[in-house]
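Read through the structure below, which is laid out as structure tokens, and then see the notes.
Of the protein chains in this complex, one is absent; all others appear in place.
After this line comes chain A, so read on.
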């Protein structure tokens, strides 16, 4: 794949695309010294806020900043409207799928998805079969990772139905840009994103259990300060005006869940949990876990508290199940998918496997349960030795891998040492699902800062950008 054929979101055939016109003037008017000064200022602001991201497996400084690129990424109102419809459609279908596979299981019985992929999936939670969470919602925050390959071509890379992280960057990136470049926000009509925390709080409150007869009490459950996303947990709790709690702050008594407060126990109705299923309740899942609350699952399953996202929601964002999302959209909504999947080969299927093994240098290969950009092979960017080593891993456990073509990810202008240069980007919008489905106009744009690199994960040295949606 030649990088030169990528869609550049700012320049098309030598001309500036309309959404970027103001920014063209802005960068032209900015001397290099000013840019460096601003970049240093941005970094100082991020440090002061304390927004850092631990990088797994790399060792070194756990308080490393995710590099922030000041060059915004811009969508027109028309582009966004189309994305929004597609994202909401997908979030609806994913939730319908979860309600189905934990209920009557129609999609499996209809033969539209193999039962084996669902029922034998480690993320399929047997203990919640037959239980319907309030309003039938399983995934309350759906993070859908999108890439762009042309003016109107978007593909979904993966769905995140459990607890997608990174939304604090969406909010902070905007905040910092507004502080540093207020004139940009006067000259451009940019849709605000700062309503996200309030919308999240409303979404969570809207799924309070039936047994809750008053204004619901919402808490955010974190594994604690050693977690890589702890900053985000405290940031969101603060902005929502809800308590940030750890497992030890909560206890079960009778039919309900309570939090310890200085004024005595207070009943909790909704938990926005940022811990994995396996740690939610040692009585139900991992008995060795100290992070969760003993007895929580019984309270949940008898309708005393709502857990967001619902335990078991992960079966919908599994990379093998991903292939079937377009089918879910047709099956549950009777609609054609507005956003396409990336064509995917399942190494567990013999025909797919032989294709994958024959085309490794051209493909991206991922572990079915992997995340964060680990355990993957980017064929075109790998050496022969790396490819051969990966081949052995696939052959040893084909079921564990899927492969996709290497997409020509779009680029946006990015500040680099030499000035401004195109770098590949993706996009993660955060769709809220409660009584209503809502999407704030924006998301997290991740950028691969290394020239030619296609890996945007922050854990692999990617950066972030402010993402603008222009008002009509």
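As a convention for this text, a residue touches a chain if its C-beta (ideal position, glycine included) is under 8 Å from a C-beta of that chain, and two chains touch if they have at least 3 such contacts; residues count from 1.
Operating definition for what follows: contacts and distances are computed from a predicted model.
Only one chain is not pictured, and the protein name UniProt records for it, out of "Spermidine/putrescine transport system permease protein", "Transglutaminase-like putative cysteine protease", "ABC transporter related protein" or "Formate dehydrogenase gamma subunit", is "Transglutaminase-like putative cysteine protease". Residue A:120 is the one among A:13, A:28 or A:120 that touches the chain not shown. For the chain missing from the display, the contacting residue among A:31, A:254 or A:334 is A:254, taking the whole complex into account. Between the chain not shown and the residues A:18, A:103, A:150 or A:241, the one that touches is A:103.
Hidden from this view is one chain, which touches chain A at 102-105, 108, 115-116, 118-120, 124, 126-131, 251-255, 282-284, 287, 294-295, 297-299, 301-304.
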